[in-house]
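Just one protein chain is left out here, and the rest sit where they should.
Chains here go by letter, A and B, matching the order in which they are written, and residues are numbered from 1 within each.
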Amino acid sequence: MAGTVIPFGPQHPVLPEPLHLNLKIEDEIVISATPAFGYVHRGLEKLADIRDFRQMIQVVERVCGICSMIHALTYCQGLEALMGVEPPPRARFLRVIWSELHRLHSHLLWLGLFADAMGFESLFMQLWKVRERIMDINEATAGNRVILSVNVIGGVRRDLDTGQTGWILSELAEVDKGIKAMGRTILHDYTVQKRTRGKGVLSGKQAMEFGCVGPMLRSCGVAQDMRLLGYAAYCELDFAPVVEQDGDCYARCRVRFAELGQSIDLIRQAIGKLPTGDISVPVKGRPEGEIVARAEQPRGECLYYIKANGGKFLDRLRIRTPTFANIPALTVMLPGIELADVPVVLLSIDPCISCTER
Amino acid sequence: MTITADRIESGELCRAVAALKEQGCRFVTITCVRADSAGAEMLYHFDRELSLSHLRLTVSGDEVPSICGIYAAAFLVENEIQDHFGLCFSGLIPDYRRTLYLQGEDSPPPFRGPSGPAGGQ
Partner (left out) sequence: MFMIPVVLKNLFSRCATRPYPQSPRQLFVGSRGQLVNDVEKCILCGTCARTCPSQCLTVRRKEGLWEYEPFACVFCGVCVEACPTGSLAQLSQWRPAVRERERVVLKVEVKSQESGVKSEK
């Protein structure tokens, strides 16, 4: 059976979203993998032609169904830089709080799906039960569960009062407990180790060459985290990127698990330091010029290129999402592994297809 | 405000990109922008220790040299630009021939033509 081609996806039990892989197989071992997309392409970049730059905030939030808030944050930060607006300090801290809540729920979602990919249903359910608390915090503070719609150019739309911050902290303590209770299973369970160790190995050099971002890079020893750029209020908070050395699925799992704790810590710090004052500044005028804005999403670096000509509509909006940068690495991670491990390795990059295709 | 980018000609592109790779830059992405006179402008973004550097290439015809021989990861974004702008990258592997998002080579590239509501589809 030399060189059988197996189509993997677009509909597959482990895939929440449609991604298609053409796997060339020889004796159950993958020889080569070619990704194909186009099932959920919506042309959101093109929509910038007919929606004005303020309405685009709501559009870019819908690029991704998981890290929506950070998309809007990146976009607003880009426009703020173009228009010379400085968001007030309180807004910057609130942005950090919501960003980290997003990272928390995204990583919990991913850990759950990853457990599901290994066939570990009870862990999947338990993690999503913990995640539900974060969704409640999102809804109570921002109004919606996932697409928070809290960013505007020049600040944020919602404020937190002391009652809410206290409640967030007590909920986070529960989340922390829930995560810690799962920690031993995720990191030390025999089944998990057996399915993830040494699978889909990527070296640091390869990861750099293939332009990987986020946890993919950090799991193979490259300490790159866009939060180090110090956007929003990250410059005033204390954290260090989580780095692992092995570059396999297990290392990626460890990175994301450790980032849960890091996010909780960052939210606590941000609430502790939350300054008083306005939450937004009025913004007049229209943007002009071009700029590149970057931010760290749960899946890695996200890049916005904005070109404006002083009109109501943007000239060009280009969104490079983290999964778009991580998918090429699949072409080197998949060859050499068994067909049965493909789902685990594929999920370990935390694919988000709808944001890849926009 | 504009981005400071080194302007290059398409002949020098591969050499410039290879030089950046030598320095240990991570390839971030390529942005293609409509230029005024039917042409297009390409911005190549590279990251090194959290700072970005850019290369700017003005394309007049339809043909652009592909950099996926240097950074293999570029195949995805180059295919995307082929779909969106109807350009053609020489030496692109794998070449999806405009089937990444679109139906194939006879589908009109959506980002061609004038910008603004009038150019929308």
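In the analysis below, a residue touches a chain if its C-beta (ideal position, glycine included) is under 8 Å from a C-beta of that chain, and two chains touch if they have at least 3 such contacts.
Every value quoted in this text rests on a predicted model; they were computed, and no experiment measured them.
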{"item": "Omitted chain - touching chains that are shown", "value": "A"}
{"item": "Among A:126, A:206 or A:309, the residue in touch with the chain that has been omitted", "value": "A:126"}
{"item": "Of A:34, A:144 or A:165, the residue in touch with the unshown chain", "value": "A:144"}
{"item": "Among A:15, A:33 or A:57, the residue in touch with the chain that has been omitted", "value": "A:57"}
{"item": "Omitted-chain contact residue, chosen from A:189, A:236, A:265 or A:278", "value": "A:189"}
{"item": "Touch list for chain A against the chain that is not drawn", "value": "51, 54-59, 62, 122-123, 126, 129, 136, 139-141, 143-144, 147, 149, 157-158, 181-182, 184-185, 188-190"}
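FYI, only the chains that are shown with their structure count from here on.
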{"item": "Length of the line joining the C-alpha centres of chain A and chain B, rounded to whole Å", "value": "25"}
{"item": "Chain B to chain A touching residues, read off their complex", "value": "1-3, 21, 24, 26-29, 31-34, 43, 45, 47, 50, 52, 54, 71-73, 75-77, 84, 94, 96, 99-102, 110-111, 115-117, 119-121"}
{"item": "Parts of chain A lying in touch with chain B, wherever the complex brings them together", "value": "34-38, 41, 43, 45-46, 49-50, 81-82, 208-211, 224, 226, 228-229, 288-292, 294, 301, 303, 305, 307, 311, 313, 315-316, 318, 320, 324-325, 327-329, 331, 357"}
